[in-house]
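Removed from the display is one protein chain of the complex; every other protein chain stays in position.
Labels for the chains are A, B and C, by order of writing; each one numbers its residues from 1.
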Amino acid sequence: MFKELLRKTYQWAQKKSLWVIHFNTGGCNGCDIEILDLLTPRYDIERLGIVAEASPRHADVLLCTGPVSRQAKTGLWQIYSQMPSPKWVVAVGSCSCTGGVFKGSDTILGGIEKILPVDVFIPGCPCRPEAIINGLLKLQERISVNEDK
Amino acid sequence: MKINNLDALRKSMADSLKVDCEVYRGIDGDQTLRIPSAELKRVVSFLVDQMDCRHLSTITAQQRVEDPDQIEVIYHFWHGISFSIMTMVSEELPRLPEIVSILPGADFYEREVAEMFGIEFVGREETPPLLLPDDWDQGPPFIRNEDHRE
Amino acid sequence: MNKISIPIGPQHPLLKEPLSMQIDISGEKVLGGSLRLGYVHRGIERLAEQRTYVQNVHLIERICGICSHIHTTTFCHAVERLLEIDVPQRAYYIRAMMCELERVHSHLLWLGIIAKHVGLDTIFMHTWHDRELALDIMEELSGGRVSHATNQIGGVRFDLTDHQEAMIRTTITDLSLRVNNLLDVIKNEPALQARTRGVAKVSPEMIHQYCVVGPVARASGVDVDFRRDDPLPPYDQLDFNVITHNDGDAWARTVIRAEEARESLILCERILNEMPDGPVHVRAPRRVPEGEVVIRSEAPRGELFYYLRSDGSDKPARLKIRTPTLAALSLLPKQLSSIQVADIPVVMAGIDLCIACADR
Partner (left out) sequence: MIEAWFYLLFFPGLIFQVICGLIFEWLDRKLLARFQRRVGPPWYQPLADMVKLFSKEDLLPEGVNDLVATLLPIVSLSAILTAGLYIPIAGFSPYSFEGDLIVILFLLSVPTLAYYLAGVVSVGIYSTLGGGRSLLQFFSYEVPLLIALSGPAILSGSWSVKQIMVSQATLGPFILFQPLGFLLAIVGLIGKLKRDPLDIPKAKSEVVGGPLTEFTGAKLAFWHLGMNIQAVLGIFLLVNLYLGWSKGANPLLTIPVFIVECLVLVVLLSGASAIFARLRIDQLAGLGWRILVPLGLLQLGFVILMGV
C-alpha cells in the first residue's frame, strides 16, 4: 500500500513541477520566440509550476522545435540521453511534427519522431503560446494517467 | 571617389588595368561587368583601393540551363549605386582566385560558394564547410547531373 | 594558466538557436574562438527552385521567425519588378508599416535578450510584455503574431478598416510611451552600463573590412541604411532620420536599437497619416518573363540582399538570399579576442544573432 501512495505522490509532484529545456533543431525561430514568450508576464507558465532550465541534467521535458537538420541530429540525441528519466519530449510546431514547409529538403530529416519518442505534438506554424500551454497541460494529464515511465 | 555611372567605371578600369570588360547584361537596377576570371584579384583590389568601394554584398554562383558546363560567379558590390563583377568558370576545372586577403568580409561567401558549387578558391589556407552538415557526402548540392528542378 | 576551450554547443542557454562555437580561454580571459554554422541549413535556395512563385512566398516567410515580413516584402518586390506590374501605393504603405512594426518587435525582443544575459530578468520581462502590444497590432491586422502572411505577389492580403486604424493609433501611442520609459531605464541603469560600456569595441575600419551592415555598423559610426540609400517604393516618399553612434561598443549597440525602435514607432505613425486610399492588390500572372533582378532592403538587422533570376516558367531559375547576420557573424570571432568569459553573452547578444537567417 505504501508503494502505491509513494507512486501517487511522485506522479503528483512530476505533474506539478515540469522543468523544461528547449532545443531548436533547425527551424525558423518562430516557435522558439513563442516558447520564450511563455516566460513573460502575459502567459507566465511559472504559475503552472513550469520553469525553463539551463542544463539537460535538471530538465524533465525536452521542448524541440524545427525539422531535425542533419547537423543538429547528434546534438538532439545527446541532450535526450543526458536527461534523467522519467523524461518526456514535446514537439512544438508543424516542422517538428512532420517537417512542415521544409519537407523535401535534402538536409533535414523532417520531424522529431524520426529520432526521439515524442509524447505530445503541438501543431501550428508558428504555434501560439496558448497552444503550447495547452500541449503542456495535456502532457501533465498524460503523466498522471499512465503508470510510472 | 564616388562611382556615378558604370561607363565611367568601365573606362577607368579599361585604361588603368588594361582589362577588357564589356557590360554583360544590364540587370534591372544593377549593372554587371564581365571580366576574365584570372583578372578578378586585380579588379577587386583596384575597386577596393582606388575606388574605395568596399561593400561586397555577396557572391552568387549559378548555372544557366543553356550552357550547363559553365558556372557563373557574380560579385555584388554596393557603392552609392549597385553593380556587380561577373566571371565564368568551367564545371570540370572550377578554380577562382580568392579575394579574402583584400576583403576579409568575403570569407563566408567564398566558403558557401565553394561547398555549394565545388569551386576551389586558389590561395585560401583552408575552406571549411560553412552550411552543409558534417556527414554530407553527396558532393556540391547545386551541381547535379540530372536537373534537380523536378 | 592552462589554455582550455569551452564548447558553446548546439544547446546552450545563451543561444535561442543552434550554433556551435569553440572558445579558447585561459583563466577568465578569452583568447579567441571558432564558429560552426549549418545547424539550421534547410537549403531554402534549392527548395525555392522546386516551387512556384506563389508557393515560394510562404516558404520565404519561414526562413526566419523574427524578420519574416521583410523577407516576403523583398521577394515580392523582386517578382513585381520582373513582372513590371505597378502595385497600388496603399499596398506599399501597408507593407512599410508592417516592416516598421516588425523592426520594433525585433528590437524590443533583442533588448530583453541582452538584459536577460546580463542578469536583469526584470527588464527582460517588462520589455517582452511591452512587445506584446506590437504583436497585438500585427495580429489584429494579419491574424498572425509571428508570421503574418501579409504579402502576396501584386500587393497585400488585407486592408485597414477605420476601426483597426483607430486601434493601431492608440496602441502605438501607448507603446511609444513604454519604449521611451524603457529607454530612460536603460540610459541611467548603472549595472547595465557597467557590464556593456567599453566591451568589444568595433572600429569603423573593421566594419568596412567585414562589410558589416545594420545596427552593428551604425553603432560604430558607419552611416548605412538601405531604407534611405536604396529605398524600396514607400520609403522614398517618407522621411525618417537614421541614428548613428560613434563609440561602437556593446553599450552603443544597446542604445541604438532602443532608439531605432522609438524611431520606427514615429515612422509607423507617419505612414498611417500619409497612407493613400485605393485598392491593395492587383492580379499578377503566374508566369514571370525572363530576367534577373537585385533588390536590397533594410531588415531589422541590416541589409537584406535578394538576387532573383527567372526563365519564363512559373518557378524561379535561381534565388540567392544574403541575410545581414551572415556579415555580422564573420565579425564575431574577431571580437572575442579582448574580452572576459563573463562578457561572452554580452558580445554574442550584441550582434543580435539570427541563425535561421544566416543558415537559410
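In this section, a residue touches a chain if its C-beta (ideal position, glycine included) is under 8 Å from a C-beta of that chain, and two chains touch if they have at least 3 such contacts.
Note that the structure is predicted; figures quoted are calculated from it, not measured.
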item	value
Left-out chain, listing which of the shown chains it touches	A, C
From A:41, A:104 or A:117, residue that would touch the chain that is not displayed	A:41
Selected residue (touches chain absent from view) among C:138, C:192, C:206 or C:261	C:192
Listed residues C:19, C:98, C:118 or C:351, member touching the removed chain	C:118
Subunit C residues touching the omitted chain (full complex)	4, 6-7, 12-14, 28, 115-122, 125-126, 129, 189, 191-192, 194-195, 340-345
Absent-chain interface as seen on subunit A, which is shown	9-10, 12-14, 16-17, 40-41, 44, 46-47, 49, 54-55, 57-58, 60, 82, 84-86
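The rule is simple: only the chains that are shown with their structure count from here on.
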item	value
Interchain centroid distance [CA atoms averaged], subunit A/subunit B, Å	44
Of all residues in subunit C, the ones touching two or more other chains	38, 41, 43, 46, 50, 359
Per-residue multi-chain contacts in subunit B, two or more chains	132-133, 141
Subunit B residues touching subunit C - in the complex, by the definition given at the top	25, 27-30, 54-58, 60, 62, 64-65, 74, 76, 78, 80, 82, 84, 103-109, 129-133, 141-142, 148-150
Touching residues on subunit A, where the partner in the complex is subunit C	21, 23-34, 36-37, 39-42, 54, 56, 66-67, 69, 71-72, 75, 79, 100-102, 104-108, 125-126, 128
Touch list for subunit C against partner subunit B, complex	37-38, 41, 43, 46, 49-50, 81-82, 208-213, 224, 229-230, 291-296, 303, 305, 307, 309, 311, 315, 317-318, 320, 322, 326-327, 329-330, 359-360
